[in-house]
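Take this structure, written in structure tokens, and hold onto it; I'll ask about it next.
Note that one protein chain of the assembly has been removed; the remaining protein chains are unaltered in position.
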Amino acid sequence: MNPENYLYVSALLFSIGAVGVVVRRNAIVVFMCVELMLNAANLAFVTFARINGNLDGQVIAFFTMVVAACEVVVGLAIIVTIYRSRRSASVDEASLLKR
Amino acid sequence: MISNSLVYLIVLPLFSSAVLLLTGRRADRWGHILGTLAPGISFLIGLYQLAQMLGRSNEERAVTQKLFSWISVGSFQVDASLMLDQLSICFVLLITGVGTLIHIYSIAYMSHDHDRRRFFAYLNLFIAAMLLLVLGDSYLNLYVGWEGVGLASYLLIGFWNQKPTYATAAKKAFIANRVGDLGLSLAIMIAFASMGTVSFAGIKEHAGQASTGVLTAIGITLLIAATGKSAQFPLQAWLGDAMAGPTPVSALIHAATMVTAGVYLIVRSNFIFDAAPNAQLAVAIIGAITLMFGALIGTAKDDIKKALAASTMSQIGYMILGAGLGPAGYAFAIMHLLTHGFFKAGMFLGAGSVMHGMDDEVNMRRYGGLRKFLPITFATFGLGYLAIIGVPPFAGFYSKDKIIEVAFNSGGAKGVILGCAALLGAAITAFYMTRVMILTFAGSKRWDDKAHPHESPVLMWLPMVLLAVGSVTSGFLFTQGNSLQKWLAPVVEQSPAAEGELLKPAVVSILALLLVITGVGLAAMMYLRKPVPVQAPADVSIFTRIARRDLLQDEFNEAIFMRPGQKLAKALGIADNAVIDGAVRGVARLTQGTGRTLGLTQNGFVRSYAMWILLGAIGLLATIWAVTL
Amino acid sequence: MLLPLLGALFIATLSKSKELLAKQITFATTLLVAIVGVAMATQFQRDNVDLQFVESHSWIPTFGINFAVGIDGIALVLILLSVLLAPVVVLAGWNEATGGRWSVKTFYIILLILETMMIGVFAASDVFLFYVFFEAMLIPVYFLIGGYGSGARAAAAVKFLLYSLFGGLLMLASIIALYVLSGEQGGHTFDLGALSQLHLSSTTENLLFLGFFIAFAIKAPLWPFHTWLPDAADSATPGTSVLLLGVLDKVGTFGMIHYCLALFPHASKTFTPVIIVLAVISVIYGAFLAIGQKDFKRLIAFTSISHFGFITLGIFAMTSQGHSGATLYMFNHGFSTAALFLIAGWMSARRGSSKIADFGGLQRVTPIMAWSFFFAGMSSLALPGLSSFVSEFLVLVGTYTRYPVAAVIAAFGIVLAAIYILIPVQRALHGPSTEGNETLTDLNLREKVAIAPVLAIILALGFYPSPLLNVINPAAQHVITKAGYSDPLPTIGSTSAEKETINK
Partner (left out) sequence: MTTFTTPSLSYALLAPILIVLGGAVLTVIFEAFLSKAIRPLVQLSVTLGTLVLALGQLWRIRNESSLTAAMGSVAIDGPAILLQGAVLILAILGVFLIADEDQFTVQAAAIPGSQEERESIQSGEKLTEIYPLTLFAVAGMMLFTISTDLITLFVALEMLSLPLYLMAGLARRRRLLSQEAALKYFLLGAFSSAFFLFGAAFLYGYSGSVSLAGIYDSVSGGTGNSVFLLVGIVFLSVGLLFKVGVVPFHAWTPDVYQGAPTPVTAFMAAATKVAAFGAILRIFYTAFANAYWDWRPFLSVIAIVTMIFGSLVAISQRDVKRMLAYSSIAHAGFLLTGVIALNKAGLEASIFYLFAYGIATLGAFGIVTLVRDSQGEVTDLSRWAGLGKRSPLVATVFATLLLAFAGIPLTSGFIGKFSIFSAAYESGNKSIVVVGVLSSAIAAYFYIRVIVLMFFTDPAEDGTSVTIPSNMTRLTIALSFVITIFLGVFPAPLLNFISSMAIFIR
């Protein structure tokens, strides 16, 4: 099966994620969409690793997961504090800073 | 010939004027004496120079003195240097001589004014400037004196400037003069551009090669200058108001000397006008127009000084006419200038003395029968009167008739027209001068009893007497064996005897005399037979009314120049703020506006920010695609 | 040249309370500078057209920038102008610092810094250095206007600063371009001499020329870039206005000569017609607006616009008369405007208003003040025998020989000048002394001492301008020759008519 298809999939995932970030209100969900985008990138890496026939791509994928994990830690922390002080996780309500 | 004493002619009065101005009130006690000595000594120097001159042969009578190099840039070289020749010596003597007399007169006349010192300072300044005007050896030096006398006249007209109208009169005079000066400066520019020099000698030398077009241009611009300074049509309007100045000023500046500077300029520039016939003709025409113009105004004026001013205007018209008639006329123009210097100054001083006696009343309708109260004034004024209307053997007769004669003989229709104008002018002159005489000295008293007319002190009548003597004798002297003509010959080329005389001198004289008599008679009829009303009658012909209003000269100027000018200034002021500055402010406001609008994109919603990023990314993809494919 | 700076530093060390001392030190410093300046002038070899008193220290070698100074006759004259005016301003404006936003001391510090920069901007022979002074100079002026001025001073200051900055940035773009081009043609440099040797394509040259010219036109100010001047002059203190109109604006016209012509001779040729037109417009326009003004300061400001029109005219007439005239004009205008402004300042300080209508009959009440004003006015309308006549006439003659029409139109400025000077003279000095003027006091000794030298110089140069002209002429001649021009010859003979038309 043509590895390019995996690229299409990853592109699709990435787009879904990006659009999700734009359209969803709940901070958690937005964050999940970002994760989706990261994983789309992972998929792309792995695919390219396959195409190029070297392992660097795979390695990066692992790195990415670790980094993503760190991001989750920081991200959730921030989101939780917001939730605690605002009693809501909607990103639209956090819009005091403007103009 | 080189002389090194010329400069003192100018320096003395200049110095004294500076002293008087700078020392301030401290000089009040002796200011007038110093102020009178300065021109006096200058007069003596002038006489000395004359003696020297007479001692030399006709050709090398001119003397020069180079003081220092004034302006020297590239080919534009102007020295501050003086030149005294047969023409300027006449003026020097006139200025310093008459000037001194008037200074003496002023000592008494201004004795009550606590600013007398300042008055003398101005007078000295004027003398200095006027001397520079006639002594300068280049148009630029002349220009300095030219504007200098303008300044002095401004200061003196506005001497009593606490009266707003007087201040305005001064301003008017200065601005009118400035227009003339513009002409002069243009003339200098053209001259330099075309001949590369501005000195009389240089231009005289090159005038031959220059094209008629250039010469005409120079001539016309010079004429403009002359009309400004000499109150000729169309820049005559200021002279009437200039009578706001103290009477001695009117006598010295606005009768004897400054206003004749225009004549000097034209005669001095004879080499240009002789080569530019059109310009010359223009001069003659202007002269003719003005002599009629002034005369007509003179007939309607009740203010004695304004009447005299009008006559001055008209008499200078004669001179300009004479100067406009070319070589034949120059000498007579100058002659009339000198004689006029005597008799008009004398009459003005007379008028001053009358006002002195009538506590500054100027309306002739409030005079009358003054001859018994001011006998000397009457006598001197009368002599001047006879001189101006041209009764032989008084000065005016010789000078004026000569001009008329030359006018007739200048050939063709031109000659006839100009000649007739001059003759007619003579008649009108006779009329209005007689009117003045009668209204002032003859008839019954019309002043109210508060006034106590009395003869003026010796310091005032002595100058009048001397001037009267001048106005009696001068004409005779100048014409005796064409002395003045011969004297001036080296400066102004003499023409070969005027071709085909149209009228013999005798004829002219007789014609003139007849007309004069008619004029006198007419006046006598009108003002001697029935008593003169104290209030100027309102029910008079439209012509009289117009004449009273100076033939609408002011109305004309205001309508054509002043008001549009003011409007333009105001309009521009608004435009400047609205349009230009408005544009600038507009740009500023626009920028701010855009900024604020763009700022609205910052709506605080994180998702819209994300949207921006997404769109940005897509946009970048688009551009990069567009570029590569 | 560094003297004022030292003075400034020294004053900075003083305590606020010692106002008088600060003033005295400032005055002493400026006076000293003036003396040094004059001494230098005497050392100047007039017939040597190269830059003199040259000094050059490497400043930013990376960009080939040197701290290079050196002056020719023109620069010398303008430096003289600055150093001579400075003490006058200090003395004349003895008390104008009080009532400012900040301490008197600050005022004099800024003043001295400004003087340093004024000298620097004229002396610089390195384009970058010139630009640095050109821009940095704005800041002190900005604070002088905004901090010690009156009325809408903040707005005026901002307007002034933005106008100038805008022009300056355009110039910066041109300078960058020059720098890069010089790099392409053998070695980055900012040396004026080297840059003038660059080979530029005509388009480039035109654009760069515009960059410089607009900056200078704003500074000068030339119509239609002038609208900042009246506001600035209106709200600045008299002293500041004197420096602003008298010296700073000269940087514009100086720059036209020193940079536009030197760097872009061909572009200058190309744009000359346009500039001549603008200049003539400025002459007439400024005069008319001056006639319309109701306020002394604004009136003087507009007269200056008219005068700057003359200066620009003289510069771009490209004749030795025009050029020498223009440079001399800068000097004279400096003094006559200084006199006008200082006296107008004293008048309004005494009267508490600068509206012309509020005055009347001053000649009776305060003769000396009135006379000084009248005198200054006369020199402003270029009365022969006073300094500005010589320069104005030279400009006109010089212009006429190449652009007769322009000269003739500009000549009408003479008449208008008479009007715009005589109107205020009549309203304020003549007539009966009106309500509120009877009690005004005449000039005191300090003011007399301050104004006397100015009037003296005006008079002296009117009769004997040679000392300056001799310095200016060679330089001016040099500039013109470098710009590829030579005086039109006298057109004697029948062909003169055609030749004139050609010159048009």
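Per-chain numbering from 1; labels A, B and C assigned in written order.
Assume contacts are C-beta pairs under 8 Å (C-beta built on N, C-alpha and C of every residue); 3 or more make two chains touch, one makes a residue touch a chain.
Predicted model, so just to flag it, every value in this text is computed and none were measured.
Novice: For the chain that does not appear here, which of the shown chains does it touch in the whole complex?
Specialist: Its contacts among the visible chains are A, B, C.
Novice: For the chain left off this view, which of B:G208, B:P375 or B:G619 is in contact with it?
Specialist: B:G619
Novice: Take the complete complex as the reference. Which residues in chain A touch the chain that isn't displayed?
Specialist: 7, 10, 14, 17-18, 21, 27, 30-31, 34, 37-38, 40-41, 44-45, 47-49, 51-54, 56-57, 59-60, 63-64, 67, 70-71, 74-75, 77-79, 81-82, 84-86, 91, 94-99
Novice: In the whole complex, what residues of chain C lie against the chain that is missing from view?
Specialist: 58-63, 101-102, 131-133, 135-136, 138-139, 143, 146-147, 153-154, 157-158, 161-162, 165-166, 169-170, 172-173, 176-177, 179-180, 183
Novice: If the hidden chain were put back, which residues of chain B would touch it?
Specialist: Residues 588, 591-592, 594-596, 598-599, 601-602, 604, 606, 608-610, 612-613, 615-617, 619-621, 623-625, 627-628 of chain B touch the chain that is not shown.
The working rule: only the chains that are shown with their structure count from here on.
Novice: From the centre of chain B, which chain's CA centre is farthest?
Specialist: A
Novice: Which chain has its C-alpha centre closest to the mean of all protein C-alpha atoms shown?
Specialist: C
Novice: I'd like the Å distance between the centres of chain B and chain C, where a centre is the mean of that chain's Cα atoms.
Specialist: The answer is 36 Å.
Novice: Counting in whole Å, what is the centre-to-centre distance of chain A and chain C, each centre being its mean C-alpha position?
Specialist: Once rounded, the distance between the two centres reads 66 Å.
Novice: Please tell me the distance, in whole Å, between the geometric centres of chain A and chain B computed from their C-alpha atoms.
Specialist: 97
Novice: Do you know which chain B residues sit against two or more other chains?
Specialist: none
Novice: Which bits of chain A are touching chain B when the two form their complex?
Specialist: Within the complex, chain A touches chain B at residues 18-19, 21-23, 25, 30, 91-92, 94-99.
Novice: Would you tell me which residues of chain C are touching chain B in their complex?
Specialist: It comes out as residues 162-163, 224, 226-227, 285, 288-289, 291-293, 319-321, 324-325, 361, 363-364, 367, 371, 378, 383-385, 389-390, 393-394, 396-398, 400-401, 404, 407-408, 411-412, 414-415, 418-419, 422-423, 426, 429-433, 463-466, 469, 473, 476-477, 487-497, 500.
Novice: For chain B, which residues count as touching chain C in their complex?
Specialist: Listed in rising order, the residues are 21, 24, 68-76, 80, 140, 143-144, 146-148, 151, 158, 161-164, 167-168, 170-171, 174-175, 178-179, 181-182, 185-186, 188-190, 192-197, 206, 209-211, 213-214, 565-566, 568-570, 572-573, 576, 580-581, 584, 588.
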